[in-house]
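A single protein chain has been omitted; all remaining protein chains appear in their positions.
And then subunit A:
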């Protein structure tokens, strides 16, 4: 599993600057840059529907990039075997002619309909869109940091338990506990050691998945006694009113209590439905029901394709999501171009489609 690296977190810092300009006006907003979201850009593009694509990850591919970039997939038509990363790369190449605009490391939080029928979408970084149609291709939901199942942890989140750090300065003078053994845990150990009052890195074993040079640097800090390394697992939290005062750590020799004022757990990412639940769409067991002609949700103009939708006979397959995207685009065309008659065309023979694809 690839973790959100500190570098990736900083990207969203920069995108906050876009808050000052007005909303981005576009035909379609595609939520999710997984295979279905990417292919939707292709199908929309063939019908002259321009799209902006938003994804919470810092790169395209969705689950293909995050969960199984190197795993072979065997059921994509005409590709007997393809890895998640290759499939993503090929889709990116395929949609290039349509010039989609990507907004990575952002999550759509707000979605409301305006008086003129368009949708106003707002990201967690403050970017705003006005779109004629919305395509929810959010897969299993948004990737969010895993919350360690420690009693009462919710109370501390955002106050003294953090899953990401926006500003290194905010951690100055703290007794910090970092938990984990991947790149995020190690990078933040190296970044925060200079500002922390004390820093303890806790990992369940004395082996680290992180980049070897980071591990080497961390070992050096441990040698210099700048960082304390503990091999163990956090089993409990101590504190009040959201302020952590200590964590209990189970080690080979028993349980030890470590005083601290901030904890950063890095246990990778998991998928949560997230804000989709707040957009007024009908939901069924955390999935969005759609019809199988238009793949439209309970809200006219909002479509849902791929793993996030449900209908009788639904299969969570990439190939099904591609089909859903093609039909969705036909329905979206009626909304984006209400007065235009849509002529069904093939890419093999239509010179106008080939022109759009940049091959004629």
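Basically, a contact is a pair of C-beta atoms (placed from the backbone, for glycine too) under 8 Å apart; a residue touches a chain by one contact, two chains touch by 3 or more; residues count from 1.
Heads up, the rule we're going with is that contacts and distances are computed from a predicted model.
Trainee: Looking at UniProt, which of "NADH-quinone oxidoreductase subunit K", "ABC transmembrane type-1 domain-containing protein", "ABC transporter ATP-binding protein" or "Ferredoxin, 2Fe-2S" names the chain we cannot see?
Mentor: So, among "NADH-quinone oxidoreductase subunit K", "ABC transmembrane type-1 domain-containing protein", "ABC transporter ATP-binding protein" or "Ferredoxin, 2Fe-2S", the name matching the hidden chain's UniProt entry is "Ferredoxin, 2Fe-2S".
Trainee: In the full complex, which of A:149, A:254 or A:358 touches the chain missing from this view?
Mentor: A:149
Trainee: Would you indicate which residue among A:71, A:219, A:257 or A:300 is in contact with the undisplayed chain?
Mentor: Missing-chain contact among the listed residues: A:71.
Trainee: Which is it among A:23, A:242, A:268 or A:289 that touches the chain not included here?
Mentor: Hidden-chain contact among the options goes to A:268.
Trainee: Touch as defined at the start, partner being the missing chain; which of A:118, A:174 or A:203 qualifies?
Mentor: A:203
Trainee: For the chain not shown, which residue from A:34, A:100 or A:180 touches it across the whole complex?
Mentor: A:180
Trainee: In the full complex, which residues of subunit A touch the absent chain?
Mentor: 1, 67-68, 71, 140, 146-149, 180-182, 203-205, 207, 209, 233, 235, 267-268, 270-271
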